[in-house]
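These notes are about the structure you will find just below.
Removed: one protein chain of the complex. Kept in place: all other protein chains.
Going in written order, the chains are labelled A, B and C, and every chain counts its residues from 1.
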């Protein structure tokens, strides 16, 4: 950590800061300049709250030099992480993986119809919500355990991995036999108790960025899971909240190349939630692939107008098929297949 | 709901929209103008997802006319809600209520020292965290049940109400005998399962606005709790995320008069978390009172430099005493006491 | 405009609103429902400030139904606008146009070196700043008229169109003989006096989105230029300000498909200013093409480390050449050439 003292900070103020740092276990180097004094503090703990120094009298600003995350950082695995599954599929490798399916599992018929279509079109994983927390207290809340079993069955039948969202610690046990990837939603990105439990699981976790989370905070949440021993974390951009109101959120495509540089973890995008509008899903899916993502999450429904949730952002199966064709043309431009 | 069709929308498109609306249970009124057709749809369900209409071909835009919340709206109780406690204290009445205490309960000694000081200075409630979810996986995580018991004991000794944060459904039972007010933190504002359970409790809930939540979303979360039968909800502004980085968050003071107009529920502010810096707490606390808040949450620590969490934003007891003096001068300007 | 009255609005309040609307020249339709009264007002002027109705007593909300822009809207030219130049190049047609060059024109040598490289690589237009307003009062401020002449000369020599930024009305006259496209920067997006003057010019204007401007505001600024008779407006996304600080701005790729739907005007992107970092330019350029942009603005410098401005975001010529190769692979996926 580097601490820049204010111009004109008194010797007493400087000594108090040094004392505090030493008490906190830092080794301190002082450099007295013509204009101002700068202190270097070595040995910062990862959980150190830098504001504790910033509010001291005479301090102008303080900067952390080391990253607050270690395991999630690119230097931990410079060649990147490839997460391999039993069926030969890998996320983070040369192939871009399509994960598609309905927002919610509504019925056996609905799920199998959609699963068949997306599998034929080239998807490698089936997505589908079992537990649906909704903004309004009166909406469809998901089929729960029944949905999980249907997902597993459909996944096995059509050769698809299964990914579904976990919302509470108590659901982990329930989901373990049914899913291949646990999804953590944007609202739970900083639910640290849940992250800690997922750190003990031995299945990959797809972690979505919160709508107001910086990329550093996303990596710190990944660190939580990894600190527990589960290194198979997949990151996902799904839109941030900005002043623009035309779309529900603004899908931050630049997050893809940034995360690929800062971290070794696979990076994905969810253009369905990230735009909230069917007609924007395909352009943003193409953009995400062009920007270098490792996988995509796409909502597909065979009859979106009758979907029990998020129908407005679900593709028709034929739209998904067309999108797959477009993505296959783009992938080689970034040295990938699909 | 009002649906404006695009100029040049075909009759077929218009008929399809009408059909969809009728199938959804709406009664539809059509008004054909020189430039465009406008449809009025009566009977919208509170959980209706307006995007389902917006994405239909030929639709220009759709606007909900009725509020998505009912119980939380001002028209439900035009005179405002006053939440009364056993000891004669009321939130939402003429008196502005000060809730003060340490970020985390760290020890009996720490809590009682702080509680005595804030009680003497005029606080009516004691705040203190028992469970501390932290951004870093390595930090102090709170004393849990022991903290709750200490809070109750200190509250009783110094005549203070007790407020503490609930983070999971499993903690509700544990907290019930110890707290007078359940606090829901910003990260849990849309944890609907937790809100639903709190709707069954018969103790007031202080609900903090998420850092990326609109005021409408805050009211919809309050609706969740109220829909369960618990009408004693207190709302709290604690800072939103903006592009400005000098403070951790931007405390949105305008939320106070806006909520007071839209809702009958008491509205409060937390300038400690809302600014994250000790030297900004007093000015923002004064601003919140001047803008019409019903109560304030303030972090106070007898030795902030040694605090195990958020010391940088905790006031020294003497700063709190001075602030109380300033607030007593401001309160009459808004027709209140303190 | 649709005005929803509050539940319980008095007859007197409703009559006052109707009176105000009639005085403003509206024709008013009233619809009295079980729960609330809704008023329809026909004949709204494009400059009508909707807040004048929103603040009246008893009004719950008001919604504009017609767009505040006409000429810029898609319905004005459903097939889109193609802007054709003398040399056969067109923006808004099948070919995606690359506009490249240095941030600032620094010298004849610098400009001609870069121009030759980008022309060979396939660029169709040469960009370069002549007037450089800088955040700091002490920086290089551009070569002015000399730069304009050099741009024209280089453009003619290498068969490139010339685009340069106009910052003040007084510069228009000076620039007219030298540029093929006037660029309006993000900070001037709402400089209405400048826009009005550019409306009188008979050369295309590339209008950049302000960093805090909604897409509706961007279209309204285009309307300003078009209202003066200049219909050749090109829109450009160059990054918006969000809470994320890793990049200077967040390039909003979703603006591309949204504008293409709302407007008939060509839509472009500037990934150099939109990211501010060289290593993010290529991924975001690819994303913009994949999302459907009509042209790209890219900063290229033959020696970025010595550039007098924005060197950090300028590509090396060989990076630009590689990017061109990638974009040529992506273009067919969106039915375009490059």
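Methods note: a residue touches a chain if its C-beta (ideal position, glycine included) is under 8 Å from a C-beta of that chain, and two chains touch if they have at least 3 such contacts.
Every value quoted in this text rests on a predicted model; they were computed, and no experiment measured them.
K.L.:
Among C:11, C:27, C:52 or C:318, which residue is in contact with the omitted chain in the full complex?
P.N.:
Per the contact definition at the top, the residue touching the missing chain is C:52.
K.L.:
Give the residue, chosen from A:4, A:24 or A:145, that touches the chain omitted from the document.
P.N.:
A:4
K.L.:
Which of these touches the unseen chain: C:90, C:172 or C:227?
P.N.:
C:227
K.L.:
Would you mind spotting which of A:152, A:187, A:209 or A:241 touches the chain that isn't drawn?
P.N.:
Reading the full complex, the residue touching the unseen chain is A:241.
K.L.:
Sort through B:153, B:252 or B:305 and give me the one touching the missing partner chain.
P.N.:
In the full complex, the listed residue that touches the missing chain is B:252.
K.L.:
Over the whole complex, note the residues of chain B touching the chain we left out.
P.N.:
With respect to the unshown chain, the touching residues of chain B are 212, 214-216, 240, 242-247, 250-258, 261, 275, 279-280, 283-284, 286-292, 326-327, 329-330, 332-334.
K.L.:
Applying the definition given at the start, please give the residues of chain A touching the unseen chain.
P.N.:
Those residues of chain A that touch the unshown chain are 2, 4, 6-8, 29, 31, 33, 35-36, 38, 40, 42, 60-61, 63, 65-66, 75, 241-243, 245.
K.L.:
Name every residue on chain C in touch with the hidden partner chain.
P.N.:
20, 45-47, 49, 51-52, 54-55, 68, 133-139, 167-168, 187, 190-193, 195-196, 210-212, 217, 220, 223-224, 227, 241, 248, 276-279, 305, 309-313
Just so we're on the same page, only the chains that are shown with their structure count from here on.
K.L.:
From the centre of chain B, which other chain's Cα mean sits the farthest off?
P.N.:
Max centre-to-centre separation from chain B belongs to C.
K.L.:
For chain A and chain B, what's the span in angstrom between their mean Cα positions?
P.N.:
Comparing mean C-alpha positions, chain B is 27 Å from chain A.
K.L.:
Touching at least two other chains at once: which residues of chain A meet that condition?
P.N.:
212, 279
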